[in-house]
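Just one protein chain is left out here, and the rest sit where they should.
Entry: chain A
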């Protein structure tokens, strides 16, 4: 058990290093000049050179990378090229909002996905199954931003029930679990939950169908076990896979909410990334991608460890 845990944790080190290298390289390979974020286009050359020196963009790339990694290890991701604020503060302030959104979306997606998947799998071939499967396929296929805009038109613009943008009447710094703030979370969370809901529904449905075909289920029924108890056994067998899928989905939600956060002006990492891309704000891009990637790595680690706890066969393999 402990060897497996240790091995799994040690894997994280090379992954992290590789991730930081790719973050840095990809961002620098992409077209665009970070100086465009710092100085106005009509700035004379000497001003550009002066600012370049001040930001360290004039140094060779390997040196910039070494400096960036050594600072990152101390928790300093540099300064935003666009606004001069500390990247660490910017990213973590945004990450807090994205986590809130992703967790809310996961909660909705996971709960509905598991419920629908279990129902559809248990009554496979029924009308309910067909309805749920259609809904799941729709959920996986529908473009996030389109659904977001549609919900805004219906619930904000036409019905005026829910706000269309922002993270509260004040700002996300004042966030509180009160209706005035929660109502801002509903539309983006529902929009974002549709994909994990679809994925979880389909996975759980397939798993339930597969488990129901196993001989042990026949044996349980033959022994005269109540159908409720049989169902419980099925749920237990589905749990590790559902959890793994949801863990990965949470990771995708953290990194993949760019469009939803943009549509709803939700001040998270997605909006931060989107703006950084358009402003060529390399330090913010590097920092956000690194933090999100590390979060994804961490999440995978937690899911793997939790799965191993739930299913001893994983450790043995």
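Keep this in mind: contacts are C-beta pairs under 8 Å (C-beta built on N, C-alpha and C of every residue); 3 or more make two chains touch, one makes a residue touch a chain; residues count from 1.
What we mean here is this: contacts and distances are computed from a predicted model.
**Student:** Under which of the names "Ring-1,2-phenylacetyl-CoA epoxidase subunit PaaD", "ABC transporter substrate-binding protein", "propane 2-monooxygenase" or "Acyl-CoA dehydrogenase family protein" is the non-displayed chain listed in UniProt?
**Tutor:** Cross-referencing UniProt, the chain left out corresponds to "ABC transporter substrate-binding protein".
**Student:** For a quick check of understanding: of A:70, A:111, A:126 or A:173, which residue touches the chain that isn't displayed?
**Tutor:** Looking across A:70, A:111, A:126 or A:173, the contact with the absent chain belongs to A:173.
**Student:** Given that one chain is not shown, which residue among A:23, A:82 or A:308 touches it?
**Tutor:** Going through A:23, A:82 or A:308 one by one, A:82 is the residue touching the chain not shown.
**Student:** Just the residue numbers, please: which parts of chain A touch the chain that's not shown?
**Tutor:** 31-33, 36, 38-45, 47-48, 50-51, 54-55, 82-85, 90, 93-94, 149, 152-153, 156-157, 160, 163-167, 170-173, 179-180, 262-265, 267, 271-272, 274-275, 278-280
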